[in-house]
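The complex appears here without one of its protein chains, the remainder shown in place.
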Amino acid sequence: MTSLNTLTADDLAGRADIAAAPAWLRDRRLDAAKRFSDQAWPNSRTDEFWRGTRFDRLPVDLDLAAPAGLTVLLPDGASDRVVAIDLAEAAASERWGALVRTHLGSLTTTGDGSGADEDRTVTASDAAWTDGVFVHVPAEVEVGGQITVRCHLAAAGTHLPRVLVVLGHHASATVVIEHTSAEGITSTLVDEVVEAVLEDSAILDLVSLQEWRGDVDHLSLQKAAVHRGATLRHLSVTIGGRIVRLRPEVDLLGQGASCFPLGVYFADAGQHFDLQPTVRHIAARAVSDVLYKGAVQGKAAHAIFRGNVFVGHDAVGTNTNQTNRTLVLTEGAKADSTPFLEIFCSDVVAGHGSATGQLDANHLYYLQARGIPRAEALKLIVMGFFRDVLDHIDLPDVEARTLAHLEREIEVADLDAIRTTMAAPLAIDPDGRG
Amino acid sequence: MGFRRVASLAGLAPATPTRVEVDGQPVCLVRIGDVVKAIHDTCSHREWSLAEGMVWGNTVECDLHGSCFDLDTGIPTSLPATEPIPVFPVSIVGDDVHVDVSLVLNGAAIPDHR
Partner (left out) sequence: MSQIDNPVPSAAAPVAAGSAREQQQSVADDLSSYKFGWSDGDDKYAFTSQRGLSREVVEEISRLKDEPKWMLDLRLRAYEAFLRRPMPNWGGDMSGIDFDNIYYFVRATEGQVEDWDALPPEILETYNKLGIPAAEQKRLIAGVAAQYESEVVYHKIRDDLAEQGVVFLDTDTALREHEELFRKHFATIIPPNDNKFAALNTAVWSGGSFIWVPEGVKVDIPLQAYFRINKENMGQFERTLIIAEPGSYIHYVEGCTAPIYSSDSLHSAVVEILVKEGARVRYSTIQNWSTNVYNLVTKRAVAERNATMEWIDGNIGSRLTMKYPAVWLTGEGAKGEVLSVAYAKDGQHQDAGAKMVHVAPNTTSHILSKSISKGAGRTSYRGLVQVDKGAHNVRSSVKCDALMLDEESRTDTYPYMEIESDDATIEHEATVSKLSDDQLFYMQARGIAEDDATAMIVRGFIEPIARELPMEYAVELNRLIELEMEGSVG
């Protein structure tokens, strides 16, 4: 049995899918395996970015099982303009092999901008990813509707899904990655890497829905390279999973690039969400605006927001903002917020704001005074809290799905246990900034 | 729940903390002379094992930030810890050392850092 903990180059050499891969891919995987064996697992005491999540809580000894089961669906009429196929197949194909070769691993291994990723969990994916999807929207193609990547787990164990999305210049598309699992699945670790490349002036809406059932642990690096004038809107909706550590990262590599990392999260008893949106302003005049809103309820529910914004020396004219708001609904739940800023260039406009608190008692009273029962009123306020993030999502299906999750969360909430305060500024946002 | 045998008295070096697991709880054993004391093995300040630290007099020091916990009262003698940790009864029969984690002598709560 092979697990992440015992992974070696020999295991990889012995895998049929790897043996059948083109030489360049095989070599890269084996190089990654070599790097992997030289690295150590993250240490929460010494590694700043793992401060919030104890690595030793993650089950790295689970069997590297059956493939994750990735499928991809295209909207009607798109199949003749957009490529959405199995990643291994694409890598081996004559038509797409070169493109995959250029971009696969460019953001984790080789890459300009921020270069290689040092995290062993990412190297594991570079070496041993099991199931993959390649989505390519050629230059100037605008895809209406949503491209759906389904990551559905039917079996326990360790899964290593890999997604590569490439948009040519002036292309636009929406890609939604749904993470779900069958009833009763536990003891599962998903170590996922998503890479997205946006060429000049491309527009991508990338959504990652964490809708796991049961005790699934999920590590995911979702990294994008955004070139000149291109725009990325990334939304993460984190509702399910036991330990979920998500890294939506963006390298703003071309002048005038922009990114809008959005997040909605709701942690219940025993859930641990560690969300780390990261933006690197490398080129000049780029814009970034991080907006993450969430709630925690129940015993040992824990949400961590870790925003990292780096503004490089040449990133003149940068405009960046980070906002995080978390509602702590019941006793025993915990919220951490760490919005970081590192600035190497003075010609910037930068800010961040973070607030943690409870529902506004005044607001609740107002609604109840108008005859709305407490349960309904609480629901309205919580939905109101998330409203502005949802307003930024231009995708009706995703919005509806997210709303449904939030409603369900509130329904299972112990409404009597929800605390309110006379002093909270969170429910209504006076400056309209969220 | 009840007393469980956790160690041999002869095998416990004096003033040296030893970590054992009892009914799912991590416990730090410290032998002082011929007496053995048992305290919950997690610092109340941050999640860290006390057995990694030193014993000073009747206290065990958390090696992470230096708070010392009194082995009888479980109370920290300095910051940064502010909360006491559970102290458990120990019974020694011959060479066998027993600890009962179902009985918390000082009424302290088990630290929960999750």
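Observations
Letters A and B mark the chains in the order given here, with residues in each chain numbered from 1 onward.
What we mean here is this: a contact is a pair of C-beta atoms (placed from the backbone, for glycine too) under 8 Å apart; a residue touches a chain by one contact, two chains touch by 3 or more.
A quick note: this is a predicted structure, and the numbers were derived from the prediction, not measured.
Touching the chain that is not shown, out of A:Ser44, A:Thr71, A:Thr109 or A:Thr338: A:Thr338 (per the contact rule at the top). Note that of B:Ala15, B:Ile92 or B:Leu105, the residue touching the chain absent from this view is B:Ala15.
Screening B:Val6, B:Val22 or B:Cys68 for touch with the missing chain picks out B:Cys68. Touching the missing chain, out of A:Ser3, A:Ser93 or A:Ser354, is residue A:Ser354. On the side of subunit B, the interface with the absent chain consists of residues 15-16, 54-57, 61, 63, 65-68, 77-80, 82, using the contact rule stated above. By the touch rule set out above, subunit A reaches the unshown chain at residues 46, 48, 326, 328-358, 419, 421, 423-425.
Basically, only the chains that are shown with their structure count from here on.
Taking the mean of the C-alpha atoms as each chain's centre, subunit A and subunit B sit 41 Å apart.
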